[in-house]
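Could you have a look at this structure, given as structure tokens, before my questions?
A single protein chain has been removed from this complex, and every other one stays in its place.
Read from first to last, the chains carry the letters A, B and C; within each, the first residue is number 1.
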Amino acid sequence: MVIVMAPDASSADIDAVVDLVATAGGEAYVTRGVSRTIIGLVGDVRHFETLDLRALPGVSDVLRISAPYKLVSRENNAERSLVTVRGVPIGPGYTTVIAGPCAVETPEQTLQAARMAADAGASLLRGGAYKPRTSPYAFQGLGEAGLKVLSDVRDETGLPVVTEVVDAADVELVASYADMLQIGTRNMQNFALLQAAGEAGKPVLLKRGMNATIEEWLMAAEYIAQRGNLDIVLCERGIRTFEKATRNTLDISAVPVAQDLSHLPVIVDPSHSGGKRSLVLPLSRAALAVGADGVIVDVHPRPETALCDGPQALVESDLAELRDAAQTHAALLGRTLAEAPVPAAV
Amino acid sequence: MVIVMAPDASSADIDAVVDLVATAGGEAYVTRGVSRTIIGLVGDVRHFETLDLRALPGVSDVLRISAPYKLVSRENNAERSLVTVRGVPIGPGYTTVIAGPCAVETPEQTLQAARMAADAGASLLRGGAYKPRTSPYAFQGLGEAGLKVLSDVRDETGLPVVTEVVDAADVELVASYADMLQIGTRNMQNFALLQAAGEAGKPVLLKRGMNATIEEWLMAAEYIAQRGNLDIVLCERGIRTFEKATRNTLDISAVPVAQDLSHLPVIVDPSHSGGKRSLVLPLSRAALAVGADGVIVDVHPRPETALCDGPQALVESDLAELRDAAQTHAALLGRTLAEAPVPAAV
Amino acid sequence: MVIVMAPDASSADIDAVVDLVATAGGEAYVTRGVSRTIIGLVGDVRHFETLDLRALPGVSDVLRISAPYKLVSRENNAERSLVTVRGVPIGPGYTTVIAGPCAVETPEQTLQAARMAADAGASLLRGGAYKPRTSPYAFQGLGEAGLKVLSDVRDETGLPVVTEVVDAADVELVASYADMLQIGTRNMQNFALLQAAGEAGKPVLLKRGMNATIEEWLMAAEYIAQRGNLDIVLCERGIRTFEKATRNTLDISAVPVAQDLSHLPVIVDPSHSGGKRSLVLPLSRAALAVGADGVIVDVHPRPETALCDGPQALVESDLAELRDAAQTHAALLGRTLAEAPVPAAV
Partner (left out) sequence: MVIVMAPDASSADIDAVVDLVATAGGEAYVTRGVSRTIIGLVGDVRHFETLDLRALPGVSDVLRISAPYKLVSRENNAERSLVTVRGVPIGPGYTTVIAGPCAVETPEQTLQAARMAADAGASLLRGGAYKPRTSPYAFQGLGEAGLKVLSDVRDETGLPVVTEVVDAADVELVASYADMLQIGTRNMQNFALLQAAGEAGKPVLLKRGMNATIEEWLMAAEYIAQRGNLDIVLCERGIRTFEKATRNTLDISAVPVAQDLSHLPVIVDPSHSGGKRSLVLPLSRAALAVGADGVIVDVHPRPETALCDGPQALVESDLAELRDAAQTHAALLGRTLAEAPVPAAV
């Protein structure tokens, strides 16, 4: 159940709703949007139905949830949303390239990769300080030291930072360094993490679970939205199928399907889906042509020494081609290639 | 095992190879290419190894098969192949649109759909006279009457005809009307049908099985090639996964992967993969951008009355957009939009 | 649409129905059961609705098809069916073991394998003379020579023969040797083959397509049934999933689900699903415990030299354990272990 507050509802009005819901054994999560505030109720819906919520001051509407996801649905938000990451737009009207190393290894490698990212047309820097790895014996990332490297490289290049968080307990720390929190494919249904990210006050990049239906992906986004954060960007990164010629099967159709069901921006990760450098450029073109709002790709100055996913990283000689593809497809679709807030020092 | 004949090998030389293989209990299939003849051996390879095949006149090379598919592999044919269907090219340098109704229902509907196809930039007409249907109670196609309709419409519009054959026993009949034989997803491993198509003297459009790996798809093509027919076009049409938001999951990565492994042209069917009209144009753009040699789409003058797959057919108002997309992406990639041999009478 | 004839309907009554349907442009397929005859109509159902079929003499009922499969559905046949293969029962009350070599290689190997089958508790002999292989260069079976071997071994051991047919054109020939026709996983939607098998007058073992839903499997059975043959046994043999630790994923739940939806017997192939000898016995036990009407397993006197699927064949030392498991689980479930019609000469 969702309560839509009137534009002129006061804080006291909102508090009154929250308190009433609490008396019925529920929890009320307040989402403050630009024009109005939405309160999502969690708990047994049968208890809420006995409350006379419409009669409270400042309440504009009480919606029974028909679609399983409500706040992220396009049903009540026909216009697609634009999410801004430290000034960099992702969404309608823009084509946004995010690039960087799979993992932060050293300050030098990260800075080099960031300059490669800028050369590839990227306006945002990706890079992992916390790496969820199938094996406990694999490199797990540098942790906070990696976050500091990313922060330094942002100062040097002007590229805002997108980085993954893997545990609810780390959200506050990661959010203190990052401009956008990434939630990875294995954590798409880590609900505690989604809720913590929803309360962190930073935009969230939500990767699709490799086994998740599009509906479950939108429900995961709803977990974030319901805690008050609608600055969510969806990222299709390939699903698990019987085909083993690629690391995962990029579900290119998921882009128009998700854009039709939700108002949130949708981007594509061609690096993790294809798993091979030679597929990254063709899949990036496909993603942009199908209407994705951007792509996120791995780049690495020396993939052969990468501690993580080297075989799928683009190298120096690929960068101009990616930038050209992004510009060409942006122009074809009447979009603008998003730029970094401060010109990158390349 | 594959025997490559010298360019100047005589028919008698070829016969001598075939006879020797027969004495060892094997079968030899002769594939006459433009520049040279290849003989594929079937049977127990251990028996063939005892034969001194290299010593026979006209034999240029004897290749042990390392890749599981040999004749269709790009390993020994670095240059990608161009297949020509009654003058219409499919392959490198061209972007080819194939369009038409899912099923031939009436002469009028088929003619109208063919004119729609031409408006959409198509140079080949698709249409089913034999329809493999999950239910024995569903419309199964008009059979030979449908082939006659297609033939008449070709005369009227100039568009060569691509049509499906579902039984080895029908191959000769269908080939007498059609310009290109289509083998559907459910028959990708109907080996008797593949072999019959390999002997029919017409180009073959081989759809990927909805559960087939890319390697199995190429092995199916090898069955056709091995019977002497290398005029094969591969068609990615979606695979079966857990995701039910689309009819099938279009495996867009299969296009560059198959083009890398095989010299055969690869096209995409966005209609049967997406299963929804609204997805056909975005997926067509993705297919062309990823480097597909063409697309094959359903069009229907009145989808609401279609006997088969109406919801995925493009309608009148979509045609110009498909043609524009084909032209734009052809130009972007330095390709030419293929044209019908005789200008279609639209 | 299905027409149920009265128990005392004459041949002339049946002919009259068939003729009337033909005038409406449809085809009528007559299924003569033990107690009554059923006529399935194929063609445009809208045309049939204008006919006054109920008014014809001998017509007991005219059923609109609500379930997609009708003749094989349990809806109108609450009692599960018993299929008899040259005197050997498969279905309720019995546990039936089918065993033999994957492929017929030589008379000696086949006879030895048949004796192994009898030792394992089998009452039916399986063995392939026509092998559908992914590669055109793999051993394709001995063809008619293999059928003769199977027939000779049946004479010697008393075990009726189950063998695969892969092309509609071969059905008559195979049916002249075999006691039961097997349709393999790759041909589950080879509709011409299903229809030919439906007219061959022999029971049919229908393997589930490795990518087929249970509903599609039952629809494939309906294709056979609709041509007049209800002696169909369904065989679950594993589906294709992302998991690669086994050759296929045995869908053990499909047994009770299919038995609930259809009156046809359901058996399990643990050899092709597991793909490893060590899994055959545990999976056979699971199949019998879940309620399968039988199992079909590969045995081979010398798996290391097998021309096909050696790694999954049971060997001499496994046989007693399989027979014991079959007897134990039959007893647990109040079933009788089916026996060969003439005691096998072992």
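A few notes on this one:
Following the convention adopted for this analysis, contacts are C-beta pairs under 8 Å (C-beta built on N, C-alpha and C of every residue); 3 or more make two chains touch, one makes a residue touch a chain.
Treat the numbers as computed from the prediction; the structure is a model and nothing was measured.
Here the missing chain is touched by one residue of A:9, A:166 or A:181, and it is A:166. Set against the missing chain, the residues C:72, C:283, C:299 or C:313 yield one that touches it, C:283.
Of the candidate positions C:56, C:257 or C:315, contact with the unshown chain belongs to C:257. The residue touching the chain not shown here, chosen from B:227, B:240 or B:329, is B:240. With the whole complex as reference, residues 240-242, 244 of chain B touch the missing chain.
Of the residues in chain A, those that touch the hidden partner chain are 1, 40-45, 65, 68-70, 132-137, 139-140, 166-169, 186-187, 189-193, 195, 209-211, 216, 219, 222-223, 226, 240, 307. Touching the omitted chain from chain C are residues 211, 213-215, 239, 241-246, 249-257, 260, 273-274, 278-279, 282-283, 285-291, 328-329, 332.
One rule holds in what follows: only the chains that are shown with their structure count from here on.
Rotation relating chain A to chain C, from a C-alpha superposition: 180°, rounded in steps of 5. Judged by shared residue numbers over all numbers used at their interface, chain A and chain B contact each other through mostly the same positions, with over half in common.
Overall, the chain located most centrally, as judged by its C-alpha mean against the mean of all protein C-alpha atoms, is B. One inter-chain figure worth recording: chain B and chain C are separated by 32 Å, centre to centre, where each centre is the mean of the chain's CA atoms. Rounded to a whole number, the gap between the C-alpha centres of chain A and chain B is 40 angstrom. Counting only residues that touch two or more partner chains, chain B has 211.
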